[in-house]
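With one protein chain removed, the remaining protein chains of the complex are shown where they sit.
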C-alpha cells in the first residue's frame, strides 16, 4: 500500500481544521470517501439518474443495470452465493431490524431463547430486546472475559435447543475484539438456530466471506467502508430469505395487487419497498471496487499494525492510560481513558489540534457499565491513516492531559 | 421562469440518447437533479462528511449543523410548526409504513375502519391492507367518479365514528387528480380519526402547507423533487409523534439502554435509528432551496399549462387516444393509451426518438383494473419541461402509432 | 436498432396471433403475469401420450409477449413433451445470450425473437409464455 498516493484519493483528508491539518481518527463512526465514490455518485445523478426496474427508456435501463451490477459486485465481495442474497437497506440498523421483525416475528415464540452479547452496538441489541418483549422470548447473554473477549467456556449451554437466533458482532466497535463467529454460527447450526453477524465493523476492514463464516445473516453499512450514507446491506441465506415475509410494503416489492390483497416478488426485491437509493448503491459499488483494488488483506494488516503502534505509543507517553479491550491482534480502533480527564474534554482539546476522535458511550451503554465508565474516548483508523498521524494524536493527547492537570 | 436558463442547471437534460436529444418525461417516477444539488452532495462528502449528533470534532459539528439545518428548511417548506415534526426516512414508502406500524399498530383494533382510495400508489395501499389484516380492522374505499375524482357524496358515511385513519393521496400519480385533502382531513378530525396525506406527487409540484391542509401526517420523497434518492420525509403533528412508539431500533434513537431494556429520545430522533443519510438530507435541503428560489406557485402554473397543452396536442394528433383522469386543472402528468399499441411498445419506440416516458401499471394495479386496462403509458413533466418537448413527444407518438399500424 | 426488436415476423404474429382462444377440455392450464408491467397470459394445453396435442392462449400484453406466445403455440403443436421442454431451455438460453443446451432442437421461426436479448427490460415479456409452458409441462408430468 502506497499510503501517500492512496491519501490523495480522499479529498477530506487534505483540509485544515482550526488551522491544523486534519487527522481523522473517527472511522468507526463513518469513513471518508475516495474521489472515485464521490464521482460515481455525481456522474450517476448527472447522466444516468432514473427510477429502476420498471422503465423502458435508456436512462432507466442504465440505472437498472448499474444498480443490479453493484448488487452483484457487493455479493461477490462478501462471498455470497448469488446477487439475490443481497438486500439493500438504509443502514446496518435497518438490516438488523428487518431480520428481527421479518424472521424473528415469525420464528420466535414464547419460551424461546435469543442469544446475544453485552458488547453489541445498540443496533444489534435493542431490536432483540424488543423482539423478546413482543414474543415473550428470553434474552440470554454471553459472558465477557476480563480482557474483553466472549467467554466461550459455556457455549453449549448458552446456545441450547431452545435457542432460535444468535446475534453477535463480528468486531466490537468499542473493544476491537474479533469474535469467533464461525464457531458460534456452527454451534447455532447444531441446535437449529440461525446466526446473524453484525459486520458493521468487520466488512469495511478485513476479508469477510459469508460462506466461510457459514452465518445465516450478515448486516453492514456502506458509509463505514468508503461508501455513501443511506445504504446498508443485509445478506441472507437464500432459503431463509425465501421463507421471510416482507416487512415494508409498497412499490417495487409486489407481484399482484387487488383492493383486498397483495402478493410479493421474490428476494431481494421483496424486501426493497419503494424507490431504492440507486445513487447510493452505485456509490457503494464504487467503494467496493476501490477497496478490492487495494485488497482487504492489506487493509487489515495495515490497521492491525496501526492499532498495535498506537497502543504502544500511548502507553509510553501516558503510562496511566486505560485501554479497553484485548491485548494482541485486534481491530484498528482503540477505546481509552486518561484518568482525570473526561473523554469529552479530551475530544474537544484534540479537535483544536486538528485531531478528530470520538468520545461517549459509542452506542454501547451496557458495555460501558461493564467497563465501569460512563464514556470513553476512541481513536479509530482506516486504510488511509499513518503512523505519523498516530504520533500527532499522541502528542495532542499529552498536551490535553497537561491542559487539564 | 426563464426555462432555457433553468434547464442549464440540469446536466442530465443535455445529453443525447440513441443520437437524439433527451426529452425526459418520466418525472413522476423520479426527477432530474440540478447541479446545485449534485454539488452540495459532493461538497459534503469531500469536506464535511462525519457521523452526526454525537461527535465533538469539527467535521461532526459541521455535519450536524448542516443536517439539522436541512431539517429546519424542509419543515419551513411544508409549513410545519417546528423542525422536530420532520422525520427523515429512506423514501415515502418507509414513511407510510412507519405510520402504519407505529401509529396504526397501537391505535387500530378489530372492528375499526381504515379508509383509503382506489387511486393510491401501492405504497399507500398495501401498508393499510396489511395493518387491516394484522388488526382485523376493515378497509373501506372511496368511490371514484367516472372522470377520475374521489366521490365525496357519501363522505360522512364513509368516514364514520369507527374510522381511525384516513390515508389519501394528494395527487394521483396516474390520473393527475388533485384531491380535496383539506376537506377529507376535516371530516377525519370530526370523527376523531387521523388523516395521512401521501404527498409524493404534490410536494414536488405545488405549494403544500401542512397547517393549511390540517392533516396529521404527510409523507413524501426527496428524489421526486430534485433531491437525491434515499431520503423520504414524514411530517407528523407533534402530539401524534410524541405518542408514537419507535419502529426501528438502534443507535441515535435511544436515551438509556441496559441489558434488559431501553428508553427513547424524543421525536424526531426517536424515529431515526442508525446512521442517517446525512449527505442525502443535505442534498434535499439544497433541492428545497432551489425550488423555493423558483417558487412553487410558478412551478405549479407551468406544469398545469404543460399538461393542458399536452392533452390538447395529443387529441389533435391522435383523435382516438384515450386519456385517463379528469378534464380541467390537473397535475402535470398524463396517462394515456393509443388503441392498438401496447404502452410498452410505445415507450420502446419513443425511447429511440430520445423521449423517455413510462409504461406499465405505475404501482397502481387496482386502479388499472378500474380503468379497464392492464397498463397505460405516462408522460409526466416537471419545472424544466417545455412546450417544444411536448411537440417532440407528440410527433414521436404519431410515428410510433404508424409503426404499429 | 429498433428493427432488431420489431422484426417483420414478430409484427405479423402480433397483428395476427395464432392459437389465441380457449380450449374446451385442456388437460392442463397455467395463468401467469409479469409484475413489472401487468402483462397477463393464460396458457392451455392438451397433453396426451406425452405429446402436446393442442395449445391455446389468451392474455394481454405488448407485441413481444403476444408474438412470443403466438409463435410458441405454433411451434408446439404435435411436439413431444420432452422436446418441448428442450425447446423451452433453448429459448431461455437465447434470451440470456447463452449457447443452446440442446442444439439438436431447432428454434426455427422463433429465432426472430433473438433481438429481444439486446433489450434487457423486454426479455421478461418474451419469456412470459415460456415460463407458463414450462410450468404447464411440469404439471402435466404423469
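Note that the chains take the letters A, B and C in the order they are written out, and that residue 1 is the start of every chain.
In this section, contacts are C-beta pairs under 8 Å (C-beta built on N, C-alpha and C of every residue); 3 or more make two chains touch, one makes a residue touch a chain.
Keep in mind it's a predicted model, so treat the numbers as computed, not measured.
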What shown chains does the left-out chain touch? A, B
Options B:109, B:136 or B:256, residue touching the unrepresented chain: B:256
Just one of A:281, A:310 or A:359 touches the chain that is missing; which is it? A:359
Of the residues listed, B:11, B:34, B:55 or B:274, which one is in contact with the missing chain? B:55
Which residue among B:27, B:64 or B:135 touches the omitted chain? B:64
Residues belonging to subunit B that touch the chain removed from view: 53-56, 60-61, 64-65, 254-256, 265
State which residues belonging to subunit A touch the missing partner chain. 342-345, 348-349, 352, 359-361, 365, 368, 374-375, 403-404
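Please note the rule applied: only the chains that are shown with their structure count from here on.
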Determine the shape of the graph in which chains are vertices and touching pairs are edges (line, ring, star, complete, other). complete
Any idea which two chains share the most contacting C-beta pairs? A-B
Relative to subunit A, which chain has the most distant C-alpha mean position? C
Round to the nearest whole Å and give the separation of the Cα centres of subunit A and subunit C. 46
Distance-wise, how many Å sit between the C-alpha centres of subunit A and subunit B, to the nearest whole number? 31
Residues in subunit C with touches to at least two other chains are numbered 36-37, 122
So subunit B residues touching two or more other chains come to 344, 348, 359-360, 365
